[in-house]
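The excerpt is restricted to a subset of chains, each kept in its original location.
Going in written order, the chains are labelled A, B and C, and every chain counts its residues from 1.
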Amino acid sequence: AVSLTPPSFGNKQVTKKAKDKLKVGVSLSTLSNPFFVSLRNGINDVAKKNGTTTEVFDAQNDSSKQSSDIEDLIQKKVDVIIINPVDSDAIVPAVKDANNAGIPVIACDRGSNGGKLLTTVASDNVKAGQMAADYMKSKLPKNAPVAVLEGTPGADAAIQRGKGFDQHAKNYLKVITKQSADFDRAKGLSTMENVLQAHSDIQGVFAQNDEMALGAVKAINNPSMVVVSIDGEPQGLTAVKQGKISGDIAQSPKVEGELAIKAAYKHYEGKKVAKNIASPIHLVTKENVDQYR
Amino acid sequence: MEIDMQHISKSFGPNVVLKDVNFSVTGGEVHALMGENGAGKSTMMNILTGLLEPNGGVIKVDGQETHFANALEAEQHGIAFIHQEMNNFVEMPVLDNMFLNKEIKSRWGFIDNDKMKALANASLDRLGMKVNLERPIGELSVGQQQMIEIAKSLMTDAKVIIMDEPTAALTENEIQKLFTVIKSLKAQGVGIIYISHRMEELFAISDRVTVMRDGLTINTYKTAETNVQQIVHDMVGRDLGDFYPDRNPKFGDTMIKVNGLTSRGVFKDISFAVRSGEILAFSGLMGAGRTEIMRAIFGIDKLDAGTIEINGETVQISNPNEAIAHNVGFLTEDRKSEGLILDDSIADNIDLPSIDGFTKHGLIDRKADREFVELLMKRLTVKATSADEEAGSLSGGNQQKVVLAKWVGSGSQVLILDEPTRGVDVGAKREIYDLMNELTDRGTAIIMVSSDLDEVLGFSDNIAVVYEGQLMGIVPTATASQESVMTLATGGER
Amino acid sequence: MDKQTEAKTKFNFGDFYAKLGPLVALIVLIILVSILNFSFLDPLNLLNLLRQVSINALIAFGMEFVILTGGIDLSVGSILALSGAFTAQLVLMGVPAFFAFLIGMVTGGIFGALNGILIAYGKAAPFIATLATQTIFRGATYVFTNGNPITGAKMSSNFGFQFFGQGYLFGIPFPVYIMVLFYILAYVLLHRTTFGRKTYALGGNPRAAFVAGVKNNKMIIWVYTLAGFLSATAGMILTSRLASAQPDAGVAYEMDAIAAVVLGGTSLAGGKGKMFGTLIGALIIGVLNNGMNLLGISSFYQQIVKGIVILVAVLLDRKQAKK
């Protein structure tokens, strides 16, 4: 009578299904960040082209809502669930629920630290942080004072990007302040104003996403300030073009979404899907920005 | 039981209320405590029952110096307190109200409703009352609530019962029932402390009277050995002369005339007129519907039918704002909940209905406003340190004057006064009558709703009597008598 | 007054809603959703739904007491997160799950008591006191977790720990049992004991309660303690369900709990309401969330629909009008 699995589910293991018969469930961490709107668009565009039905839920950055959303997707008997976790640990039980229901799970942009995944489509956040540090190093003298605008405390992306940046920045750049601006543009602006006030000498800013960078550049008057950020969302790239952001480690949320749903197709064609699908990241600067816009 | 309060003193901040007051009560007697509004009667009782801490003095119970930590403790020692302000939880059922914080519990620690019901009913029976104990108490009339408050005190096996203005909201019939109960309690050796502003009552039931003024005990008499004049003199510190000033009205044009006012289920087909200079009193039993009629005229409640003419013109009044625009004023029966903003200053209360008249270039003309307020305060002799004092800190009589000032100031030509002297001491009452005289001399038409038959007969020009939502008749005061009004008020023939 | 009451008795929608409205609203909602998507009535979905509801319901039970006293508790979500983090840390340190839960719940009660003390003795308005502690407890959670979720093998391999939020007993999710158990306890406490009476009294007329010898301050502290305790209990379910303690768990949960209480017919002014109503209120919100997901309504529109449903329910319940 006591168990960790729900009462019997009709485990119907299907291996082949036509694209226009597929029902794809998508659980996104939040739709109030353009990054994930692009990701959703990537999924939906491909789905539309192929006549696939999608069911998109927005967890509003709440792990518990996300687990409810996934329960509801399981209930709707979708054929595959693409999960963009709010948190890679907290998602595990929900992934297991899907596993129990025999529904394949694809993690997208962020991984799951447990459960069985069909594949993980993601760009490497640690690497992105490292690339940001490397680019900044190439632009600044040794021991140049820099500031970091961190993402939402506890968010996977914030932790890993911070980790990557620190690994490569240490012994060269002098990180004199780290402040959280919650991945938010308005907060990026006011935090940057205050940071500049306290440390007028800083020469570089690493913003852990474009939204914060776009806020921060509004506070910066010094044209030689080196602003580096991560995401490559359209407005971020525009800022690169204008020279406000010096370097942007572009992920391609749209491509991530496309890769994720294509992995689902592959699975239902009966083919094997690789455990990890790397979504490319590139350093975008003024020189090469036009390639990416 | 014998209670002896000696040399009690008490101040609230700078406000010294009690300087040196002595008061005692013995089992089997009714001891009345008299004094003006704000004399400190309720304060004395709050001190006795542990609700307030005295600054000085001792309380002896059966010779033993005693100090109760709270009202519950006092009650457990046999002192029950029927408060002046009803302490009810209007949303809660009658039963829950009666047993609050002294619920009877079953073996398992759960509340035992059946046992409580039996006890409550037994106590209500003594007062000859039948009430649905499940009903929210707020749905009962104020009088019924007051009776329940009394029933509550009867449940406690009290040896001393404090009754602080218990009859303010009771009908004649209910008052008589209360008096019967008091007599039987007396016979059982229960001591009763009785506080009231109604002189006739204390002569009807008390054995002793203590009068207090200016924080001191003025005198204690055996009731049989004193008279009204003496007590009034002690209370206000001077002779008042006639209780009711003379009326010498000069009637002018009809100021307000209503025709066929009806509010379904509340009152029906009410028609009357009041002339300039006239006081038309509205008499009737409590719950007859007088307040409702006035509220409807003033636009607070909706009318189902009927017309209102003011100064000969038919008007539409759908909210108080429009009534005020037609120079109607309304002193509500409950000054705390509808008459005053207790947290606001006297000034802000007085000028509220008139404030739109004090704007210059869209801004308030503060100088003119202040002059206006001060004039009114002086005219109505509001006792306060300044116009900026909070209305809530005034005594009842002075609060009433502030509400009056508000309506005098707004230029009311028709002034509706609902129970203008309820809970007001004799001195202040007299001042209110004088003011009403002055207003009518200047041509104001006054409608005075009053449940005090003495007052109706003693200070009005005509009397309208309402019974169960119907106007039974309007009689000239000069030809009216207690009997004739009561006959109409109880539905007797017209 | 009798005449007016009489005039009213014909059919008073407000009164009707207060008594049966929430239940009727729930039933209407269920019928609607079932018609539009039949799989709503699938027993498994209903079990899922109940599990989803359990967290909000537990918080709402505590919130009901708080609101009945005329107060409000905005810190419940932060208490949930902080006590969840404590428990997770304890489990990682090897403390048996049962004790870790117990300690977490008691800690939640202590945080609640802190709210109570600020309100009772500090005389701070409940809204602002708990707004401040919301921030403080949330900050403390970030400090304690250093901003990272707390998780580890000791948690994901601990059966007892996982069972609390993820387990099934006779095919029914364990959190559902917890919700039912605490509903019964809360119901009895509110409607069958003197503690409940005093809760109503405090909200109905605090002065009168004081005069009647109710120890207002003590009551306030207990009521907020209870709210803290129940939020922490919800936190235990969440932590176990996610097998991880999130530093930002429970953000804005106070709003859903308050909505549940109000949808259940309890007046925000205090003194008036029923525990049953709150349960129904929590279920309405749960059915709404689950139903809209099943119907595939976009998350943007979900917010609009949810707001409108709350609004309609509250407009029907015009009892506040009398205040």
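Here is the rule we go by: contacts are C-beta pairs under 8 Å (C-beta built on N, C-alpha and C of every residue); 3 or more make two chains touch, one makes a residue touch a chain.
Everything numeric in this text was worked out from a predicted model, so none of it was measured.
A.B. asks: Stoichiometry for the complete complex in this file, please, as a label-and-count formula.
C.D. replies: Full-assembly copy numbers, per this file: A x1, B x1, C x2.
Please note the rule applied: only the chains that are shown with their structure count from here on.
A.B. asks: Just to be sure I understand: going only through chains that touch, what's the smallest number of steps from chain A to chain B?
C.D. replies: 2
A.B. asks: Identify the chain whose mean C-alpha position lies nearest to the mean of all protein C-alpha atoms shown.
C.D. replies: Of all chains shown, the one whose C-alpha centre lies nearest the global C-alpha mean is C.
A.B. asks: Most contacts: which chain pair?
C.D. replies: Answer by contact count: the chains A-C.
A.B. asks: From the centre of chain A, which chain's CA centre is farthest?
C.D. replies: Most distant chain from chain A: B.
A.B. asks: Counting only Cα atoms for the centres, state how far chain A is from chain C in Å.
C.D. replies: Comparing mean C-alpha positions, chain C is 33 Å from chain A.
A.B. asks: Between chain B and chain C, tell me the centre distance in angstrom, where each centre is the average of that chain's C-alpha atoms.
C.D. replies: 44
A.B. asks: Among the residues of chain C, pick out those that touch two or more other chains and give their numbers.
C.D. replies: Not one residue of chain C touches more than one other chain, so the list is empty.
A.B. asks: Using the touch definition from the top, which residues of chain A touch two or more other chains?
C.D. replies: none
A.B. asks: Within the complex, which stretch of chain C touches chain B?
C.D. replies: Answer in residue numbers: 1-7, 188, 192-194, 197-198, 200-201, 204-205, 207-209, 211-214, 271-272.
A.B. asks: Across the complex, what residues on chain A touch chain C?
C.D. replies: Contacts found on chain A: 1-7, 9, 31, 55-58, 60-64, 67-69, 71-73, 75-77, 87, 89-93, 113-114, 152-154, 158-159.
A.B. asks: Using the touch rule from the top, collect the residues of chain C that touch chain A in their complex.
C.D. replies: 39, 42, 44-45, 47-48, 51-52, 55, 142, 145, 147-149, 151, 156, 159, 162-163, 166-171, 173, 238, 241-244, 246-249, 251, 289-290, 293-294, 296, 298-300
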